[in-house]
Structure formats: structure tokens, C-alpha cells
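Note that this complex is displayed minus one protein chain, with the remaining chains in position.
By letter and in written order, the chains are A and B; residue numbering begins at 1 in each of them.
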Amino acid sequence: MSAHPLIMGHPTSSPEHARHALLYMWRIRKFEEAVEDLFGRGMMHGTMHLSIGQEASPTGMCMALTLQDQITSTHRGHGHCIAKGADLTRMIAELLGKEIGYCGGRGGSMHIADVETGNLGANGVVGGGIPIAAGAALASKMTKKGTVVVSFFGDGAMNEGAFHEAANLAAIWKLPLILFCENNKYGMSSSTEKAFAIDNLAERGKGYGIPAVNVDGNDVIDVYEQAEIAVKRAQAGEGPTLIIAETYRWKGHSRSDKNLYRTKEEIEEWRELDPIPKFTAKVIKSKLLSKEECEAIAQEATDAIIAAVNESVKAKPADPAGLLEAVFKKVSA
Amino acid sequence: MLTMAEAIREAMSIAFDERPEVFLLGEDVGIYGGAFGVSGDMYHRYGAERVLDTPIAELGIVGAAVGAALSGMRPIVEIQFSDFTAQAMDQIANQAAKIHFMLGGALHVPMVLRTPQGSGTGAAAQHSQNLEPWFASVPGLKVVVPSNPADAKGLLLSSIDDPNPVIFLEHKLLYKIPGREPVPEGSERIPLGVSKVVREGKDLTIVATGIMVNKAWEVCEKLSTEGISITLIDPRTISPLDMQPVYESVDKTGRLLVVQEGPAQAGFINEVIAQMAGSASFGSLIAPIKRLAGMNIPIPYAPQLEKAAVPQIEDIEIAAREIVKNWR
Partner (left out) sequence: MSFKYPVVMPKMSMTMETGELINFHVKVGDHVKSGDILFEVMTDKIDMEVDAPADGVIESLVAEPGAIIEIGKPVLIMLTETEVMAFDFGSEEGETSQVIEKKPVEPVEVTIAQPTPAIVLNEKVKAVPKARTEAMARGIDIRTIAPTGPDNTITMHDLGNARVDPVISARQKANRALVAKAIENSRSIAQASFSRKVNSEFDIAMLIKAWAKTLRSRPDLAIHTNIGVALIIESKYGSALPVFKDPDQLSHEDLTSLIARTSESAIDGKVPLAMLTGATTTIFDLRAYSMNSATPLLFPNQITSLTIGDIGNLEKNISLTIDLNFCDFYDGAMLLDALIASLTK
């Protein structure tokens, strides 16, 4: 099951690039909708953290990365995994607890990793992936690999000690690390207004000596352009960049969220800023793609998800035999 | 003869020379040579590229070690006092220990976390703990407790070889002294998960960890002159634990005394008792199992208080005599 081919480059630089950006945003959207449906039917265990409405951020960022560049992700990480090229069947299979899932059914939604596409794993602990990303960037620098590492995290993680310690290490050692904050305005139920004493999260960068930028997280072009700058800086040995991407999540924090902490008007306002129709309108207007082509792309994504679900549902459930042996990697003789 | 600190330094140097991906990071390990002098001159021999001085940021540096390990490096991260592993617990227990399992084997974490533990230096409650059970209770971590320099060298080499996260617990009081045995030259490994029968006897089996192995040895020597012969077993790796030699010995002696430094409550040594109590060798016991462990208190400051808080040689001697005398 090989990864889906990835394209690097500006989303409006060619019809192929536009197609890729639109296809990937649709893949993420349809995937999350499918997960929502399957979970709502009781077919998935545990809970799900959906990123509907936030598709442009991972898509734009990952179009600036190679397959070897690495990412760490969060509990709300399906979008990051897909944007980096994960196999949809293996992802769904993991959520359904199947043997062929990325973690063999042992990790679930919050622990999906894909070594082939440089995905070092989603993380169930807020901020857990940030020091790990710094470490991967350290390794890249020590071995002169020239690769960069992106740590995706939310606004909530910026108040964790882990963010602070990792950001400082990255700054003092000039690590090739991109600290990508998807600021969706809420850490579970605490809004950024209440959790931060500053208005603009990018101001935090100054405290570490890290250049920081604000981007429109719902504009895949804006995200890409800043991502490209950050990647070049990292590759040139200039150290980390902090990107604060403003976005919004339509659904609750998780499937148990009752949205008591925000207003319907607020949710509505952000639906107007849906990144997918926004980009679609743009590429049609600039004649990169036709309306029919855009619709076909949406259908292609839908079909891919449906195929992945159908394949996964038929797969063998994960077997409890072999759990003990799975804790440690075998020591080779 | 090499001290424990020198033996550990030697093991790290051998590993550095064998594999370019091995490196050391921690607070004061570089220019300063390590708070307890363990890394010594490694900074000068290997340079800042391989011996990294870090700011005071345990969570960050252990996390960085995890990330580097995921990317093909073999980091040795030194935490200055085992008490401070508390700051880094998310990366140790939630990340490093679980990544291989959670991710279905896709990634693994070949990382060694070295840290000094134990009391006796007057450093008081927050710098003197023995936290063996914290680590031994987490599936996915291997935990090694060397009791002497020779073992420390071979065990550390194996720990660095191991593709899994290893917590290597050194004792502060042992750093500056040589052991009973000289440290062997060369790069021979001592395998993890194998207990050592330090001496054999027929009247009593003592299982001890870390610094208690050495205290128990003194008792064995003394009582042997009185005709009481004791088997002394040092697990060396406390997780995964090798109980086989303990069963074989208890089948012969029928008496078991377990000794650890850490507080008795929920301490690691209870694992030895639990496994013995459920084993076929339980029927060989001719005496109740006796446990000596630290008092259930934080380590106090004044020297006489500090001493009273953990088992001493006299305590072990009294316990050994009692068991052998009362249970015939």
C-alpha cells in the first residue's frame, strides 16, 4: 500500500498543483465526514477529533515539504497524516481496529504514524510531539541530512511547558524546525482570549528569538507561501520559524463536545470562510481548472474515501494474541 | 581499579567510537564534565557535536532525545538527579515507552536515559529518591540498576545496543569508588534481563538491588565465618526481571530475604515477593519471606536521620540471623 504521490510547489503555479491542493483538501474533508458518520453509527471505538474546516493548513504546509521531511502531529491529526500522503485504507482500518491499520489496531486515531511519508506520529498528549519534532530536527542537523521537521500543534499547546522547552532548544541550536500552530481559537473549551494575555500569538516568537508570522489558515495559498519561506530558512541553517495559522473548527473538540463555549453565530461566521469553496472559486476564476474539473476532483476524493472504507470494513480485526511481544522491539542477536 | 563513574565513561566512549549515531546530551555534561564527573573529558575528546550541553529543560531534552531516536540516532540523555525525571515524565512514560507498541511497531526509540539515584549525600528529600518502581511499572521501558563498576560498563553497552528505551539508574554513592572486581578491558556486553548469582550458599537467599547488593555482601562475608552460608542474587535488570536463579536458590535454601533502598510501599522489590508467592517454589519456603526496605518517608536531611531511613548493613545482618535461627 504505497503513499499517494505528492506534489511540491505553489498551489496556483500550474493546473497540476491546483488539482493537488484541491484534491487533498477534499480528501481530508471527505475523510473526516466519513469518520463522523462511521463514529455516529457506533462503528468506531473511543472518540474522534475532527478537523473539518481546517483543511487548508496541512495541505498548504505539506506542499512545501518533500517525502523525507518529517512531521509530528496532534490528537486532531487526520488532516496532517493525509496531507503528508498517508494511505486512506490503512487510516480507516486503524480507526476500525483492524489488523491492516497503521498501528495494527493498537494505537487508534491519536497515534497514527507513517514512516514512509515521514510522519513521526500523531500524539494524544497536548504538546507531546513538539520536543520530539525538535529532536528529529536535531538529528537532521547532526547528520547533515538537509531535511526539515514540521511540528503541528494547536493554540492550546502553546501554553504547555513542552512548547516552551522545545522552542528554546530549537532557537539556541538553530534547528531546522517549523513550529506550525493551527490557531483554531479554542483549546477544548478555553478560548484564546481567556488562555493568553496577548492578542497575537505570533508575539511569543520574539521571546525565544524565533521569527514568527501570522497566516490565514483557511487560505491554502497564504499558508503555502509562508511555509515555503520557513522551509528555505530551515534549510539554510537559519533555524526555526513560528507560523500562527488562523483557522476554525466547525465541529466540537471531540464527539462528546456540546459546543457550550461558543455561539452559533460564531460557528456560522466561520462556515462562510470554508477554505475549499474559497480556493475552488479562485482557481476557476484564474482558469487553472474548470468548474467541471473541480466537481470531478471532489467526486474523486469521495470515491477514494468510499473505497477505503469498504476495503477496511472487510478487513480482519486486530488479534489480541501477540500483544505482549509487541511492547519491545526485538533485540537482534 | 576503575570507579563506577570511570566505568560508565569508558562504556560511553566505546559506544561513541563504535557508532557515529551515539551522542550524549544533558545539563552540564559537556564543558563541566557532568555534575558527578561521569562524562569527564568526553567533551574535549568528542567535541560539542556529540556532547551537548543543554539548558535546564528536562522535558525538552528528553523529548528531543526521543525525536532524535526516532530519526536514527542513539541518544544518551543524562538527567542530573533521578528526582528530576518527574519533569520529563510525559516523554518518558507516555511517549518513549509507548511509541513502539502504539504505532504497531512502525517506529522504535533506541534511547538510554542515565540518571543518579539514592540517598546518603545529605542532599535531602528532593535530590535523594530511589524511583525504581516509577519506571519498572511502565510497560515499554527497560530498567537497569548496576551495583558495581564492572557490571555498569557491560550493562550500559548493552543498554545502548538495545533498540528500546532503557532507564539506567546509577547510585550517587557508588560513583567515586571502585568495586570488588576490576572492570574488564574491552567491549564485552552484559545482557539485559539476566540476574547474577553473586555468591552461593545453602542457608538463605538474599535478593538485593543497587547499593544494597554491596551492603548484603558484607553481611554474607561476616556470617560465612560463623557457618551461615548465603546465596546473594543481584537482578541487575529490574525490568524485565529474571526470577529463575531466585527460584532455584529458594528451592535449595527455603529462606528468602529481599532488600531494597527505596520505600517499602509499592516498591520494586515487592515484585520479587509477588512472583515468588505465586510460583512453584513457594512450597519450598520454610520461613516467611522477609523484606527490608526504606522507611515510608521522604529522605530526611540530618545524617543520623538519613541513615535511619534506609536499610544499613546492621539491619541486614540482624534480619539474616533471625530468619536462619527462628525458622529451622
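By definition in this document, contacts are C-beta pairs under 8 Å (C-beta built on N, C-alpha and C of every residue); 3 or more make two chains touch, one makes a residue touch a chain.
If you're wondering where the values come from, they're calculated on a predicted model, not measured in any experiment.
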Point to revise | Candidates A:232, A:271, A:291 or A:330 - the one touching the absent chain | key: A:271
Point to revise | Omitted-chain contact residue, chosen from A:97, A:156, A:176 or A:205 | key: A:97
Check your understanding: Among the options B:35, B:173, B:264 or B:285, which residue touches the chain absent from this view?
Key -> B:285
Check your understanding: Can you list where chain A touches the absent chain?
Key -> 30, 33-34, 36-47, 96-98, 250, 255-256, 258, 267-268, 271, 299, 302, 305-306, 309, 313-314, 317-318, 320
Check your understanding: In the full complex, which residues of chain B touch the absent chain?
Key -> 254, 282-288, 326-328
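Rule of thumb we're sticking to: only the chains that are shown with their structure count from here on.
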Exercise for review: Between chain A and chain B, tell me the centre distance in angstrom, where each centre is the average of that chain's C-alpha atoms.
Suggested key: 40
Check your understanding: In their complex, what parts of chain B are in touch with chain A?
Key -> 21, 23, 49, 54-55, 57, 59-73, 75, 87, 90-91, 94-95, 99-108, 139-140, 142, 161-164
**Study point:** Parts of chain A lying in touch with chain B, wherever the complex brings them together
**Key:** 70, 72, 101-107, 111-115, 120-121, 123-125, 128, 130-140, 142-143, 149, 161-162, 164-166, 168-169, 172, 326-332
